[in-house]
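Here the structure is laid out as structure tokens; the discussion comes afterwards.
Note that one protein chain of the assembly has been removed; the remaining protein chains are unaltered in position.
Letters are used for the chains, namely A and B, taken in the order the chains are written, and counting of residues starts over at 1 for each.
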Amino acid sequence: MKFSFRPTEGAFYELFSKAAQNLVKGTGLLNELALPGADVQSVSDRLSDVEHDSDEITHTLYKKINSTFITPFDREDIYQLGSHLDDVMDHLEAVGNLLYLYGLTELPSLPREMHELVTVLDQQAKITADAMPRLKSMKNLEEYWIEINRLENDGDRAYRMLLVRLFSGEYDALTVLKMKEVADELEAACDAFEHVANTVETITVKES
Amino acid sequence: MKFSFRPTEGAFYELFSKAAQNLVKGTGLLNELALPGADVQSVSDRLSDVEHDSDEITHTLYKKINSTFITPFDREDIYQLGSHLDDVMDHLEAVGNLLYLYGLTELPSLPREMHELVTVLDQQAKITADAMPRLKSMKNLEEYWIEINRLENDGDRAYRMLLVRLFSGEYDALTVLKMKEVADELEAACDAFEHVANTVETITVKES
Partner (left out) sequence: MKFSFRPTEGAFYELFSKAAQNLVKGTGLLNELALPGADVQSVSDRLSDVEHDSDEITHTLYKKINSTFITPFDREDIYQLGSHLDDVMDHLEAVGNLLYLYGLTELPSLPREMHELVTVLDQQAKITADAMPRLKSMKNLEEYWIEINRLENDGDRAYRMLLVRLFSGEYDALTVLKMKEVADELEAACDAFEHVANTVETITVKES
């Protein structure tokens, strides 16, 4: 394996930024589902495309870790950050995919609380994409992880109220089960954004 | 940021002990739910109060890690121990909150296996609170994590039998789904106590 001895830190930050920008694309696509007459199959397909792109970014990142002699911070932390960003994308893709597979979009409308969760995810994606370039200077990151945690709390609350709605008797049992799967992926995406932020916090603490 | 150069280890052990004592309060409140005519809203509210208190302990701990030059053991392990203790509390609070939100307490009684799980959690909380002060000497901790693991196995068994009961046909599908959510939080709390114990084991092994 060829090692590059000159630190090429820039490439790492660029890959993190690209991965986070893909998450913004992902939540943007989920936002489309709130529009009347949304084409769920098309949204699901485009989410899969973005997810494939994210997979390639992750693989490039992993290869870069193995072939770079001096990494900007601990190899394991780079791994973890990359893999958490990848996790978020997996959950976003699952949401679109399940909505399509379960035919849930034949319902007159999805519960309001589901759209609230998507809004939270969209905000998390945007501030994550904003924060990634700041990894280079390790400055002004605290506000980012505090805000992600605040949003994750909002997401938790929305998720809890979504379940109350699902279990209220408004829907039949099988529809409840299908929507619960979607809700769980939305909530897992919310959590995964928090894991990204926690990793950034860990890195910052170590370097400070 | 002001660093203290003199090791102030004591503060760390105190925060761990306080966090664990809050878990004893938490499981005590869940125990109240087994009493006839329990006021679920009041229990849920008081659980939220204890959870807020735990959040503050966790934040104080994190700040202390960042502002202390010499920590009693690896920064990351302190983080992990604090965050696992916090996780337990989150699950305990969720139990009370969901029972209240779903109106499950209008049932004549909760399944026996649910109370068994609460009993397991109560024992786990007490021996965790007993063990935390022993972190200072790193002595006599093995019995603690062995017992936590044994209790976690008991909890697993009770959880499995609870699901058998829930799926037996005794309850309608929506009630089953609601109680399953509560059961999952109880089981997650059981697991989270085990994660606390595993972290203590890891720390002890490193220091030995």
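We take it that a contact is a pair of C-beta atoms (placed from the backbone, for glycine too) under 8 Å apart; a residue touches a chain by one contact, two chains touch by 3 or more.
Predicted model, so just to flag it, every value in this text is computed and none were measured.
The chain that is not drawn here is touched, among residues B:A11, B:A34 or B:L163, by B:L163.
In the complete complex, the residue from A:A11, A:I65, A:M138 or A:V164 that touches the missing chain is A:I65. Touch with the chain that is not drawn comes from one residue among B:K64, B:K136 or B:K180, which is B:K180. Remark: the residues of chain B touching the chain excluded from display are 160, 163-164, 167, 169, 173, 176-177, 180, 202, 205-206, 208. Across the interface with the omitted chain, chain A contributes residues 1, 65-66, 75-76, 79, 97-98, 101-102, 173-174, 177-178, 181.
Throughout what follows, only the chains that are shown with their structure count from here on.
Computed from the mean C-alpha positions, the centre of chain A lies at a distance of 28 Å from the centre of chain B.
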